[in-house]
Each structure stands twice: as C-alpha cells, then as structure tokens.
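For this depiction, one protein chain was excluded, whereas all remaining protein chains were kept in their positions.
And now, subunit A:
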Amino acid sequence: MATSITSQIRSNVTKTYVFMAGFVAFVIFAAYVMGNALGYGNSWMFWAVVLSSVSSFASYYWGDKIVLAMSGARPADRKRDFDFFTVAENLAIAANIPKPRLYIIEDTAMNAFATGRDPQHAVVCATTGLLTRLERRELEGVIAHELSHIKNFDTRLMAVVAVLAGSIAFLADMFMRSLWWGGHRRSRDDDRGLGQILLLVGIVLAIISPIIATLIQLAVSRRREYLADASAAYLTRYPEGLAKALEKLGKDKEVLEAATNATAHLYVTNPFKGKNFGTWFAGLFNTHPPIGERVKTLRAM
C-alpha cells in the first residue's frame, strides 16, 4: 500500500515540474513575440516581469494575513476546538513540520484551507461546519491534506504560478495599450510584411494568452490537489478517512460566503458549489478536480 502512495506522490511531482517548465516557456515566448511586435525588443519583456513580480512580492510575504483578514477568521483554542487543535498537532508530528497556526471561520459551510509561504509561516483554517460535522478520523484526513499542501510547498508554488499568470495578463494589457498609443515605432523602417505578421500574432496572443495562462494555473492547482490527497493518505495511513470526509463535503451544497475568486484555490474543495462541473470544458475552469474522481483515487490506494 505504502509503495503505491509513494509512487503517486513521485509521479505527481514530476508532472508538476513539466507543467511549471511549460508555463515559464510560455511566458517568455509570449513576452518575446509581443515585445518584438512592438519593436521594443527583449527589454520590454524583462520590465514587464519585474513589475508584476514586485507587486506579488507583497502578497507572498503578507498573503497569509491578508487572506485571514479577508475571511474573518478567529484563532483556534485547545479547549474549545480540541479535535482540530490536537489533530493538527499530531499530524505535524507525523509530517515533521512545526504545528501551523490554526484559525476558525464561523460558517456552517464545510471547508478548510492552508496558506503561508513555508512550513514555519503556515496557517490552517477550518470552518465550524467542518469541525462539527466530521468524525475525528475524517478530520485527520482533511487536516493531513492541508498540511501536505504546506509540506509540499504548494502554497509557495501557487504563489509563483500566480506571479507568472499575473505577468502574462500584465504583458497583454501593456501590449494593447502600446498599440493604442501607436507604440510600434520600428515597424515603419522594418520589413513591412514581417512587422505586420508579428503585430497580428501579437494581438492574437494578447487576447488568448491570459486565458491560456489562467487555464494552466488552474491545471497546476488541480494537480496539486491530487498530490495533497496522496500525501494525506500516506501521512494518516488511512485513505478512507479523507475519502469519507470528501464524500461528506461533496454532499454539502452550502456556499462558503467568506471565499472569493482570489482565495478559491486554497480550499480543500471548491467553495463555490453552484456551478455545473459535468462537462470537460467546464472542468477546465475549476480550481479543484471533481470530488468523485478524488474519492475513487483514494480508494484505489
């Protein structure tokens, strides 16, 4: 049993790296085409990436505080939230990471999330709905899933991916503005045919690349969910706990009011339940894989 879980973690890690490499290549390619279409060359691409990195630096360092403030959470108390507190303590022992800071959102919807740039600055947050309606073993599964996000540095990875996606959106925006103000200064002296083709490609890229970037960001996020599920099963040595918890969460139709689009990818399951997840196309826009798939994968371990 243990070997199949370990191999799953390994294959998930490899696939994530492939995703990341593809993403970086895509950012550089898009920036290159756009920069040259405008006639500014590569320096344009460089500055675009620098600017968006600086703006996300703040969210990287203070992201946990911002997220907590946005969701209106209160710190957990050992006496009052005994199971939550002790389960987190225990799994931190098993994962050999410091116990994360624990917070609670007063909401009857069932959900939990993890944030923080590394295990030393990690935060795990759960809703009261989750804590009251799950058995201890099920709660262990969910907390193990969140701790795995922390231990695998998913929280950091997602921050990096967000920077890349942000850079692309920023690039596309700048490109369109430059067009507006007549920024393609070199095209006049250049070979007109090539310049116009580049310009056309640039416009198409500016339109579709933010969409593609978002799709890749979501795909990475879904990948990490499977990995966190696998690691959680490995940590608790009891995949059934998380599987049962996910089934309960899947049945819960309540929408979490504290969640926004910006924080959706952090949660253990998608906090917006209303959408139709049935088709493949709609699935592309999800931050999380379908719960049925996840339960099936867990039971196969």
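Assume contacts are C-beta pairs under 8 Å (C-beta built on N, C-alpha and C of every residue); 3 or more make two chains touch, one makes a residue touch a chain; residues count from 1.
The criterion applied here is as follows: contacts and distances are computed from a predicted model.
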Which of "Energy-coupling factor transporter transmembrane protein EcfT", "sulfate adenylyltransferase", "LemA-like protein" or "Six-cysteine peptide SCIFF" matches, in UniProt, the chain that is not displayed: "LemA-like protein"
Of A:66, A:94 or A:176, the residue in touch with the unshown chain: A:94
Identified contact with the non-displayed chain, of A:136, A:177 or A:299: A:136
Residues from subunit A at the interface with the omitted partner, ascending: 82, 86-87, 89-91, 93-96, 135-137, 237
